[in-house]
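First up is the structure itself, then whatever we jot down about it.
Every protein chain but one is kept in place in this view of the complex.
Each chain carries a letter (A and B) given by its place in the written order, and its residues are counted from 1.
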Amino acid sequence: MPKKMNLLMFSGDYDKAMAALILANTAREMDVDVTIFFGFWGLFLVRDPDKTSDEEKTTYEKMFGMMTPKGPEDLPLSKMNFAGVGKEMLLEMMKDDDAPRLIDFLNGARKKGVKFYGCKLSVDIMGFKPDELLPEIEIITSKEYLEDAINSDMQLFI
Amino acid sequence: MPKKMNLLMFSGDYDKAMAALILANTAREMDVDVTIFFGFWGLFLVRDPDKTSDEEKTTYEKMFGMMTPKGPEDLPLSKMNFAGVGKEMLLEMMKDDDAPRLIDFLNGARKKGVKFYGCKLSVDIMGFKPDELLPEIEIITSKEYLEDAINSDMQLFI
Partner (left out) sequence: MPKKMNLLMFSGDYDKAMAALILANTAREMDVDVTIFFGFWGLFLVRDPDKTSDEEKTTYEKMFGMMTPKGPEDLPLSKMNFAGVGKEMLLEMMKDDDAPRLIDFLNGARKKGVKFYGCKLSVDIMGFKPDELLPEIEIITSKEYLEDAINSDMQLFI
């Protein structure tokens, strides 16, 4: 039976999302089953930047949707972001090493069969509609997350 | 034998504390044994806001006690706190969805038999006295934490 890795992606930082998705891609190449559960700020990573919507949202939800990152390339660094200058510097350093960008790791994970889940409570509070998120995202409860996580060989909170 | 989940609550952020306590409540509803070990900033979550004391504290410990959050509702957000405005906005959005507040999840965990531990070294350094913390908190060493954690089915550092 294949091993199982479960990641709880809580943070909405570019660098932490890189770490999570590199691990997810690597695990799939080792035939490890991978699920990622996106909660709170982690949901920003799986917003579809071309499908933001204001329909049926409260004023707070609209403001929140506008003020927060829209998809992977829009995420800030967890440190040294310096209003984007630090992030640009890191991106240049990655380009110098021919390292893939976050969007590439995200698309790699989608192609390799990583299972993507979104946290129901977070989605409800933030007011995201299902079609504002990547189509792979299945919305589940924290109970469903825990059932998967506790039966995995490895769990990380990122 | 019931499954066991062990959380190391290191951060003192409102949103991360929400995540930890939602998981703790959910796990108990699934008959999973839960222990939370509060270390460093995580201890702010289990301060009793009505019982802060300056007795037998050094000047630094008094200053530290004053400058830091007192109990669950006093914690800032890990992101977008904006001197409290961002947090108020999130609280309003939670109210719109009838989502419980952090204090409710904390009280739920206390009622459902989640085991609460405080890190001895952190308590000593920060100068917290036992009666400044919730009565459930048992102070243990990092060795005692590790013995519990390594024999659990799931561990998260939050």
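By definition in this document, a residue touches a chain if its C-beta (ideal position, glycine included) is under 8 Å from a C-beta of that chain, and two chains touch if they have at least 3 such contacts.
Here the structure is a predicted model, which means the values were calculated and not measured.
Student: Pick from B:Asp54, B:Glu88, B:Asp104 or B:Asp124: which residue touches the chain that isn't shown?
Tutor: B:Asp124
Student: Pick out the residues on chain A that sit against the missing chain.
Tutor: Against the left-out chain, chain A lists 3, 5, 15-16, 18-19, 22-23, 26-27, 29-30, 32, 78-80, 89-90, 92-94, 96-97, 99, 153-158.
Student: On chain B, what residues meet the omitted chain?
Tutor: Residues touching the hidden chain, for chain B, are 8, 10-12, 39-41, 58, 60-61, 63-64, 67-68, 121, 124-127, 141-143, 146-147, 149-150, 152, 155-157.
The criterion applied here is as follows: only the chains that are shown with their structure count from here on.
Student: Indicate the whole-number Å distance between the mean C-alpha point of chain A and the mean C-alpha point of chain B.
Tutor: 25
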